[in-house]
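Complex shown without one protein chain; remaining protein chains in place.
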Amino acid sequence: MSFNTFGHMLRMTTFGESHGVAIGCVLDGCPPGIPLTEADIQHHLDRRRPGQSRFTTQRREPDTVRILSGTFADERMSGPLTTGTPICLLIENVDRRSKDYADIRDKYRPGHADFTYLAKYGLRDYRGGGRSSARETASRVAAGAVARKIIPGVEIRGAVVQMGKHAIDREKFDWAQVDRNPLFCPDAEAAEKWADVLDATRKAGSSLGAVIEVVASGVPAGWGAPIYGKLDQDLASAMMSINAVKGVEIGAGFAAGALSGEENADEIRDGGNAPRFLSNKAGGILGGISSGQDIVVRFAVKPTSSILSPRRTVTTAGEETEIVTKGRHDPCVGIRAVPVGEAMMALVLADHFLRHRGQTGKSG
Amino acid sequence: MSFNTFGHMLRMTTFGESHGVAIGCVLDGCPPGIPLTEADIQHHLDRRRPGQSRFTTQRREPDTVRILSGTFADERMSGPLTTGTPICLLIENVDRRSKDYADIRDKYRPGHADFTYLAKYGLRDYRGGGRSSARETASRVAAGAVARKIIPGVEIRGAVVQMGKHAIDREKFDWAQVDRNPLFCPDAEAAEKWADVLDATRKAGSSLGAVIEVVASGVPAGWGAPIYGKLDQDLASAMMSINAVKGVEIGAGFAAGALSGEENADEIRDGGNAPRFLSNKAGGILGGISSGQDIVVRFAVKPTSSILSPRRTVTTAGEETEIVTKGRHDPCVGIRAVPVGEAMMALVLADHFLRHRGQTGKSG
Amino acid sequence: MSFNTFGHMLRMTTFGESHGVAIGCVLDGCPPGIPLTEADIQHHLDRRRPGQSRFTTQRREPDTVRILSGTFADERMSGPLTTGTPICLLIENVDRRSKDYADIRDKYRPGHADFTYLAKYGLRDYRGGGRSSARETASRVAAGAVARKIIPGVEIRGAVVQMGKHAIDREKFDWAQVDRNPLFCPDAEAAEKWADVLDATRKAGSSLGAVIEVVASGVPAGWGAPIYGKLDQDLASAMMSINAVKGVEIGAGFAAGALSGEENADEIRDGGNAPRFLSNKAGGILGGISSGQDIVVRFAVKPTSSILSPRRTVTTAGEETEIVTKGRHDPCVGIRAVPVGEAMMALVLADHFLRHRGQTGKSG
Partner (left out) sequence: MSFNTFGHMLRMTTFGESHGVAIGCVLDGCPPGIPLTEADIQHHLDRRRPGQSRFTTQRREPDTVRILSGTFADERMSGPLTTGTPICLLIENVDRRSKDYADIRDKYRPGHADFTYLAKYGLRDYRGGGRSSARETASRVAAGAVARKIIPGVEIRGAVVQMGKHAIDREKFDWAQVDRNPLFCPDAEAAEKWADVLDATRKAGSSLGAVIEVVASGVPAGWGAPIYGKLDQDLASAMMSINAVKGVEIGAGFAAGALSGEENADEIRDGGNAPRFLSNKAGGILGGISSGQDIVVRFAVKPTSSILSPRRTVTTAGEETEIVTKGRHDPCVGIRAVPVGEAMMALVLADHFLRHRGQTGKSG
């Protein structure tokens, strides 16, 4: 969890810029013996891939992943297995449109990292946002697909629960709806309304923020660790590292600030082999350690900073001017953040599973 | 940022249980040549110390810190300086009241980590919460006091901005008020109202959640790093690691989810040596790197789980029962979280300052 | 393995200076449920303790260890167990002789870190060598005692196999002899000769180097990891981190440089459940992973730099002068390096056991 590496026992290191040769990652620490093909990963990448509906950027990237290392098969095996060595996943950048970058080269786009990269490094790859582009998250989704296979008993699902000012109706939350609309919305009615709102937003050259919820079911009690290895802490770190995320909460989250102790208590009854909690204000984590309940995380994504409405800014030389960010942008980057959030959840949980097994010897 | 160590170049490792011999920490990586005495640290510990008003636990802990290593003075020097070697800070546990722990030994307290520690480790030090007690945060405050001295140009301030359902009036926000009331409230009127609310809460044996805001001023542009070394990511990790925290947000935070791109854009004008931002929705961080604006973080603290109202639970043997948590508890743990949040901000910023200086050679 | 922390899953962080208040360490990542008392640790500390024979420094340090955290017992348990939380071990410095440090304060002692600490940090705690004193290794021995309990099936033994120019007779190697002489010598005849040599050395105010061998038996095949997590690599790091060590070798070591491929090959026969190697040139490690054979490490310790023979040096102001290092010094620091080398072996192996169990799920 420093610089470009995430995780302690399962470690993902990503590389690559938006309009460079390729992006990708090295996933180190994966257990051996896990069946893994490119198709297993491609499935998840396709959920994040741009250009699949009118609600996402029209950049045409097939996002085809290649496994360069870390799996092995010979004619006596039924298919490739992980070998326990680093898995390098490579995604070539195909649609590097030859365009004029002069505008974003010489002006700071509000809400983007143009100025801060320059302040830190003295230079920057400005083509399509370079390293700060959300394109990097494709690597996370690829690595996350592997992480899921390390913890097969855990189901990880994500959804958009708020689009701009419009939240879903919690009564109508239905996971089955999520893949039936291009907005990852779990409320069929809301999905229709949001489509209209987004169309209007896109036509106005504007953009919208969103709130995403990711839930992991089937996590046994005991994963995580106290103090600075807390499961919720690592989830907060994971989600906040996603481009455009401005807030993360677990369980009741910020709403807990307004509760009384009585309201917030998740009372307990006997559940047979384990305690049965009567509510889940805790979001499945107590003292940084999983309780066996669903792990519930939400994060807020700011509206896409690249909009057609002119905004005031300065040039790198300090001259005051305006900027209009043309090009191919998502009117709501929160939508494609859903598979990314799921991937980060998978990476955190798989890492903690290995850490837990290492320290305690428990595999459940 | 794993297990009981926090930070990459400036690394704090804490140890100790609530009712053990002592708690403390080792702070490694501190630059040499910084004047440091126990009084420098004690000042900050005293702000977190319990028993100072009727709004905090009545446990009597002087929280006297001793520096066991890492500083040096001889008769030719005007006072102790850090030597660049590990600074061990020790705080003895004095008020280990001899009491009957049978109730919390044998029952799971809702909202506490009793069950999850047991599920993970197979045993637990249940005395006063053991390792999961918020007492651990005294070590953070001590280390944070050292961290502040590493970045003397940065001012770090915290305040409670919401107590239960009662938020401050942002128009009346005044940092000068924070130390004039025992609630770290920056709004003098709100402070009075909150005192009444808290009195009622305490008498009812109940508790309240809160939201804390921590602001760092004077951070130059360029600290932080992209992708998994993001400043906001490490702040999210830092704040979420504090006991009872359920949510963290930067700048506009969750509110950004409801904004349009136009509303969220921090427009820019020429500021002489650097861009001047016309607003701070970003909370001082773009692409994980500081922009030179104030760094603004808020976190939500759940209500104290130890309350006098009986709650349903089970025993460790699985029998259904109720529990009433007597003892000495804060009616709102959010209050004493203020100096802890400040300390974590200081630790994150000092770590990133050293990392930035290492990679880029820039000291500003 | 950075700065003052060693290990990845089992992490030891040490602190303290030779003549400060105390030295000690925090051992993080220890599995829960392991019986541990101060006596378990004291036993090993006593083997390293100074002042036990005329061949070691006469500094009078009882080296009494206190466990400040990380274990727990109540009246229902038969004794304290580790809880999985950080174990802080504290050793107070008792014999801080009030002496005149002016000589070592103002002159660089050849072979010591006086100049380099000053070059790095701009100041240094020169009292008894401060942080660079071999006194720090007491913390390692204490932590190593805990590490041994994590891997109870592994036996770790160390011995001095060369004292100055005098090597043992390998034919007479007998582990049982090691604790029967104050020189940790496994060859009874050599031990007597060495005693004479050391007496002469001590009387001459001189000192001698040594070579130490540490052997771990009972390590199952499979511990370690390829590339940068190699078992031999971590052992090299561990041993080279001990004060005064100038070389480390595994198995045949430097002698392998003079061998042919035929001579170096450890041929293999069937051993029932596992291969049976006909020799152990490899020192029990192949490709960074244990083979099930004994792990064999040797390291060279330079002669004590503090000698009574005057050596040329300069003052911190650059004036040319001479220095004679009086005080209480070991004529051969290699002797007391034996328990330290054993401790480092234990720490590396326990760390790798946990890492192996985490990644592969195997406990053997």
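For the reader, a short list of remarks on this structure follows.
Here the chain labels run A, B and C in written order, and each chain numbers its own residues starting at 1.
Heads up, the rule we're going with is that a contact is a pair of C-beta atoms (placed from the backbone, for glycine too) under 8 Å apart; a residue touches a chain by one contact, two chains touch by 3 or more.
Quick caveat, the model's predicted, so the values are computed rather than measured.
Of the candidate positions A:G70, A:P303 or A:G358, contact with the unshown chain belongs to A:G70. One chain is missing from the display, and on chain A it is touched by residues 3-5, 11, 13-17, 20-24, 26, 28-29, 32-33, 66, 68-70, 72, 74, 81, 83-88, 105, 120-125, 130-131.
Remark: the residues of chain B touching the chain excluded from display are 9, 29, 31-32, 84-85, 226, 354-355, 357-361, 363. Listed by residue number, the positions of chain C touching the unshown chain are 1-6, 8, 14, 108, 110-113, 115-117, 119-122, 131-132, 136, 162, 164-165, 201, 206-211, 221-230, 232-237, 239-241, 246-270, 274-275, 278, 281-283, 285-292, 300-307, 309, 311-314, 318-320, 334, 355-356, 360.
Everything that follows uses one rule, which is that only the chains that are shown with their structure count from here on.
The chain pair sharing the most C-beta contacts is A-B.
Between chain A and chain B, the centres computed from C-alpha atoms are 27 Å apart. Chain A and chain C, compared by their mean Cα positions, are separated by 45 Å. The distance from the centre of chain B to the centre of chain C, each centre being the mean of the chain's C-alpha atoms, comes to 38 Å. Counting partners per residue, chain B has 3-5, 14, 120-122, 131 as the residues that reach two or more other chains.
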